[in-house]
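All protein chains of the complex are present and in place, except for one that has been dropped.
Going in written order, the chains are labelled A and B, and every chain counts its residues from 1.
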Amino acid sequence: MTALLEVRNLTKSFQGLVAVNDVSFSLEAGRITALIGPNGAGKTTCFNLVAGALSPTAGQVLFEGRAIERNPPEAVCRMGIARTFQIVRPMKDMSVLENAMVGAFSWTTNVKEARSKAYESLERVGLAGKASARTDQLTLPDRKMLEMAKALSTRPKLLLLDEVMAGLRPTEAAGVVGVLRKLAEHGLTILLVEHVMRIVMDVASTVVVLHHGAKIAEGEPSQVVADPAVLESYLGAGFHA
Amino acid sequence: MQRTSDQASDAKRWGAGVAVFAVLAVVGGVSSAYVISLLTIVLLFTFMGQSWNLMLGIGGQLSIGHALFVGIGAYAVAILNIKYGITPWIGLLLGAAIAGVVGAVLAWLSFRFEVRGIYFALLTIAAAEFARIMFGGWDYVGGMQGLFYPAPSGTMDLAMLRGDSQFYYFVALVLAAVGVAGTELISRSYWGYVWRAMRDDDEAARALGVRTFRHKVLVVSISAAGAAIGGGVLGLVQGSIFPDSIMGMGISVDVLIGPVVGGLGTAFGPLIGSMAAIPLHHAMGSLGDSLGIPGLNSVAYGAVLILVVWFLPDGIWPAVVRLYEAVQLPARSRISQLRKVEE
Partner (left out) sequence: MLSLWLNVLASGVLIGLVYGLVALGLTIIFGVMRVVNFAHGEMVVFGVYIGYWTVRIWDVPIIVAAAIAAVVMFLFGYLLETLVVKRFVNRPHHYQFIVFIGLSLLFSGVLLMSFGPDPRPTASQLSFQTVKVGPLTLDWARIQAAATAGLLIAALGAYLKYSTFGRSLRAAANNRLGGLVVGLNIPRVYAVTFGIGAACAGVAGALISPLFDAQPYLAVDFTLLAFVTVIVGGLGSFGGALLGGLTIGVAEAIAALMFTPSMKTALPYALLIIILIFRPRGFFGAKDI
């Protein structure tokens, strides 16, 4: 399998504080990869570096072989990497459908085309029935789905999801997992950033574990969960019992 | 199903717009000269307010110095027409182009470093003041003494945009209609969607591929060009141009009063707001004059502005819409309950 995205020796420091330290990993096309780690592990920084919201201090992000780490977020999106925000950010004075349309305008200026793409995205996440609702009428799970629909409208090759399941109840999270599986089956590559490991165990094919800004493990979920370094540093000493 | 109801409400809106402007056309045919000249100003500020509205209400960028663009338009038309006898049509186009470039440069300077919000707003007012003072010291354009159009001959001349007050009323009416329709069309276009997205959340819009920097520059530029066209006609209507009046802070305030008082980001807000604010301003002025109290005008107008923002927080038009919905909604919900029973 070829790597769609390759992160090479990525380092980011904020005023001397190293948030991401020499991290490398790659994402295979059509797979779901999870980036996990405890609070402050550097997941979100790493995520923002890939999404173009931050520029790295050192290292590279290669997408389809091209270095993209100096591009602004809108350029990164136009190359085919779409992201969601951990704290959902709907455009509050636009309807659900209009929110989903915005992403489509990254590749078309035709309003009709954008509208039909937006419907399609909403259908894929199960929100088509609420297309004309205002965003403040949506429940939290629906808002998370709207974030995904907005991203899907950009026709991404790679979808970056920032803690898309945080704050959801298990049944709601299961719904998201179902949607993610379906998207991956259709060939979309997904990078999930999650705080809680359990959630990603049965959806991710590969897990990358960060701790204090550095990568401490990478592999299949079953391998990673058995890794003593991960247990020690990520799950805490109390986990041994 | 969703689309058909959208189309129905669209048709209703366009119908309402046509009706409003039809009524205004009739008013122009039958009203007294005083009413017509006052309404002409109202309609011109509707148009300029609409251009300002495009920038803040849709594009999310605040300008408190739109007098800069109004003045550029007024001077472009006046200089070409008075000094060289060139038709105002050319002057309007040239003024719009220059204002568009000036607006784009200001926006570029400021947004380049992500300077926005109140900083950008203060920059617009500083630029307007700078221009006002420069024009006041520029002898070629008459300095503080300003420029004067020759007295109207009374015969209508569309090619030279000359005519009586009724003629200018209809010019202003057409302009206002174009402004309202144009805003509606733009807000339903590709631009409208991405502008509203960047207005609501710049970072989220960028994450969805919206090149917000160039769109901000674009919306400021278009808004500036619109204001310049309004300013060009305003100068013609007034017959004279002075830097202190056409580029002063008063114009900047009058431009934005309409949309803010009427309802920001709405198609009819600027019309309704200008209808309310400008005659009020004039009435206060005449009241103060007739009583011989020079500051009364200013006190009353200031108090009204504060009270409007205080008690009608999002403007007159949204308040009217809410009132209408409050009357309509109970009826609708009863109908939907009936439907549920049928199911």
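The definition used in the following text is that a contact is a pair of C-beta atoms (placed from the backbone, for glycine too) under 8 Å apart; a residue touches a chain by one contact, two chains touch by 3 or more.
Please read all numbers here as calculations on a predicted model, not as lab measurements.
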item: Displayed chains contacting the withheld chain; value: B
item: Of B:Ala227, B:Val260, B:Ile278 or B:Ile316, the one touching the omitted chain in the full complex; value: B:Val260
item: Selected residue (touches chain absent from view) among B:Gly85, B:Pro150 or B:Pro294; value: B:Pro294
item: Sites on chain B contacted by the missing partner chain, in the whole complex; value: 56, 62, 64, 109-110, 112-113, 115-119, 121-123, 125-127, 129-130, 133-134, 136-137, 249, 253, 256-257, 260-261, 264, 293-306, 308-310, 313
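Throughout what follows, only the chains that are shown with their structure count from here on.
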item: Distance between the centres, which are taken as Cα means, of chain B and chain A, whole angstrom; value: 43
item: Touching residues (chain side chain B, partner chain A) in the complex; value: 2, 5-6, 188-190, 193-194, 196-197, 199-201, 203-212, 265
item: Residues on chain A engaged by chain B in the complex (per definition of touch); value: 51, 53, 72-74, 77-78, 82-83, 85, 89, 91-94, 97-99, 101-103, 105-107, 109-111, 114, 131-132, 150-151, 153-154
